[in-house]
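Removed from the display is one protein chain of the complex; every other protein chain stays in position.
Take a look at chain A:
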Amino acid sequence: MSGVNKPHEIVERALELSRADGCVVIANETSTANLRWAGNALTTNGVTRGRTLTVVATVDGGRGTASGVVSRSAVTAEDLEPLVRAAEAAAREAGPAEDAQPLVEAGGGAAASAGFTDAPDETSSEVFAAFAPALGESFAQARAGGRELYGFANHEVVTSYLGTSTGLRLRHDQPTGSLEINAKSPDRTRSAWAGQATRDFTDVDPAAIDAELARRLVWAQRKVELPAGRYETLLPPTAVADLLIYQFWSSAARDAAEGRTVFSKPGGGTRVGEKLTELPLTLRSDPAEPGLEAAPFVIAHSSGDDASVFDNGLPLTATDWIRDGVLNQLITTRHTAGLTDLPVAPGVDNLILEGGGPRSLEEMVAATEGGGPCLLLTCLWYIREVDPATLLLTGLTRDGVYLVEGGEVVGEVNNFRFNESPVSLLSRATEAGRTERTLPREWGDWFTRAAMPALRIPDFNMSSVSKGV
């Protein structure tokens, strides 16, 4: 077997070795580079490369089809046979899989991706060739300006090669990058944050981000203490993304049909078809969305509530989860689509909310009229579910809650703990702004591809004051 080392060769060889009734092989070639800094100085860094091979074996039996899944990193040709046999043994020991479906067939034009036999894309420390010196200059500038910079720059490229015993040969290259910069006053009583998702770091400008953070630290020089309560609040795109990503993760059709989520209908069934907001908002995913490109087919390393290994290779298409304010679709596998009588709609690795007005967040600040105080948030943090029935989430405001008066920021308010449900927020929002690319701060480790508008909420529930900065 010497010479079997390229990813597509590994996939082909594993499929040849299979003695099971069905087999899916996924080779993920991953390379990463990262820089981390604190107090205007680099701290940790790293570059990594690796390969993970996942073998899904399916075994037909009298009572149904079972699946076994085994994944290994650092796989060489010599490791292949034991790995395939281990997956087959796991399938034979497992009972019939509830989500069993015929493996996705080749055909329909999507069977073979271009470049399946080509080498993987990869990243290295070179991705920071222009960014790293610029970052160093930002450190010097921040030091001179009395600011401390903290943050993280991460770049990852994953090339997935997916082959099946039914003839699929698919490849997807997924670059994912993010930059987060946090600026603090030396006494750490003032803190500001900005983040950006990027595919290749050619579109990031640390100096510009540092300048924006400097402006926000100046805003924070005037402190205003406010008690807990309900406030008119402008949620920036990153906060909207974090809330709606959690909602997205909570929108598995089967759970809803079983009566155990916010999308369950009393009396049975789901809330699909129900109006969730009077605003003409559409929440959607699209693997081909420009700038947010994501895998156009299912890559499932294990089965779960909203994914099935049997669906590997299934084409993913543009899906409206909410259309013009109406709940349109919940996440399904082929199996759960059958259980719930909903169309097949597996999750896609991006999320876009649109249908708001033309205003940017700055224009929404300028358009804020008198009445009570209005809060402009920077981002949300430590978001956790409190009650699945309402999808009540708790969490904190972080790195800048600004007081808006007369259409401009007039100072910084203390942080708060909030208790709010994204489903309820959509129903209460009085304005949505212009949709823009954003980095979800809370879930950025898992989900970076988002485009959201800012939302104006008339009565956001700030449950208690947090002394944290």
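Rule of thumb we're sticking to: contacts are C-beta pairs under 8 Å (C-beta built on N, C-alpha and C of every residue); 3 or more make two chains touch, one makes a residue touch a chain; residues count from 1.
Assume contacts and distances are computed from a predicted model.
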Exercise. Looking only at the UniProt record of the hidden chain, which name from "Modulator of DNA gyrase", "Multiple sugar transport system permease protein", "Pyruvate dehydrogenase E1 component subunit beta" or "3-oxoacyl-ACP synthase" is the right one?
Worked result: "Modulator of DNA gyrase"
Problem set entry | Residue of A:E16, A:E93, A:E212 or A:D341 in touch with the missing chain, whole complex considered | A:E93
Problem set entry | Touch with the omitted chain, as defined above, among A:G3, A:P227 or A:G267 | A:G267
For this session: For the chain that's not shown, point to the residue among A:R85, A:R199 or A:R417 touching it.
Result: A:R417
For this session: Can you work out which residue in A:T117, A:T317, A:S360 or A:T390 touches the chain that's missing from view?
Result: A:T390
For this session: Touching the hidden chain in the full complex, which residues of chain A are there? Just list them.
Result: 32, 34-52, 66-74, 86, 89-90, 93-99, 125, 128, 132-133, 135-137, 139-140, 143, 148, 150-152, 154, 180-182, 184, 188, 191, 193, 230, 258-260, 264-268, 301-305, 309, 381-390, 392, 394-396, 398, 415, 417, 419-421, 424, 428, 445, 458-459, 461, 463-469
